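Shown next, in structure tokens, is the structure this report addresses.
Removed: one protein chain of the complex. Kept in place: all other protein chains.
Let's look at subunit A:
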């Protein structure tokens, strides 16, 4: 038979693809006809234009070894609008994520980090974690290392708005002239397998995506594209995953995550800040004898007297009887992002509160006992008793012991309007991240509890690993969609995601024991569990190496 010599893509079709008989198909959807138009054959097709999909595409395009691959990225929303996202400097989006240093260096290596608006980005150096059930608290930071090596404090993570990150990736793609890979405003109608054209290409093992592109002036057109490697980065209800027949395991937490953007009270310049308001401070610094106290060896240097300056602090407080932790993550200019995992009833109450009442309630959640927080949430939020929340907060603050100023969370002065929102919390893990000519990345592969801020970080790690896997395949001339080559990606990422998701799930469970509705309740057993948790927190904080180990693994 004569081979129709197609253009560049079919040069890479191996003999087996051309002449192979169709093997048993696991994929569920029916086959669809595909034209052998070489314009519709792609090497790598990514479904989903979130940060993970865009990061993967950017990684492929920024590396010279893989930039020649024919890529497409399918996204239902309009990406040009995301590229022109702009907010005034005193307003921040309520969807912000904390990026670990590993992912920051990944974004720097693909050239996207420099396109971020760095004035809207806040690196933080410390995470204060507390428990409302006891007095325990733990600080995740690298202070011990900074004191030991007399080095500046290492960043724990950086808060970046998701829109800022997406815009940076789109700008980088524009810089790389790869914008024609972006098929925005297109939705996936169906995914099927290609057909084996006896006079042409055998695409029976290739996934073929039928697109409905909306947004054009004329009626939506349908288009079919074939992918050598199809990557699903399309979120928790991934159609790509469904097409592949990959099942998921997991459960719904029956909790909602309430997000908002907050305005904080400016902190007075503490000795921890790098700039001091004292006018004599420069002179004092110059003449001061306050050097490090002597010790018999450098390793025993006391870190009580040396505290490296800290750019920002993130706060998290576990509320066992209210459904989960509340976290305040810092943003520039005395703003912060709120993530509060709580029951659906409390979430709807919070969203219905007026902004000042919500600010008082958040302050209460960070400082008061759970009895008081529960009472505040039961107060009616109508407009005639606007100041009830505030007066309750003021009264109870006088009678609740507060942590020392170095550990105290900031006071919330206002909530940015129209930012309170909530999303349901779920745990999902796909039973496999790969399939022949298919890979899953990001939330399509795994969804975890937000209490450690690791969901997007896992996704970006997936993108990096997958880009590396594709690069390895290309470097040895293999088919990028080959299942065996993809197994390297799965081996690298599967265990990691299960470890992180499982660990966060266990932590979430542990920190809701002793709450309402659980077996132990508020009584003696709940108090005992609280004590044990405090002991566990103390162990993690004080046994040398445990805290650093956790931070290193998460970062």
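Worth pointing out:
We adopt the following convention: a residue touches a chain if its C-beta (ideal position, glycine included) is under 8 Å from a C-beta of that chain, and two chains touch if they have at least 3 such contacts; residues count from 1.
Everything that follows uses one rule, which is that contacts and distances are computed from a predicted model.
The protein name that UniProt records for the chain not on display, among "4-hydroxy-3-methoxy-5-polyprenylbenzoate decarboxylase", "Alkyl transferase", "Proteasome subunit beta" or "Armadillo repeat containing 4", is "4-hydroxy-3-methoxy-5-polyprenylbenzoate decarboxylase".
One of A:65, A:371 or A:506 touches the chain omitted from the figure, and that residue is A:371.
In the full complex, subunit A touches the hidden chain at residues 147, 150, 270-272, 280, 283-285, 287-294, 296-298, 301, 304-308, 369, 371-372, 374-375, 395, 399, 405-406, 522-524, 527.
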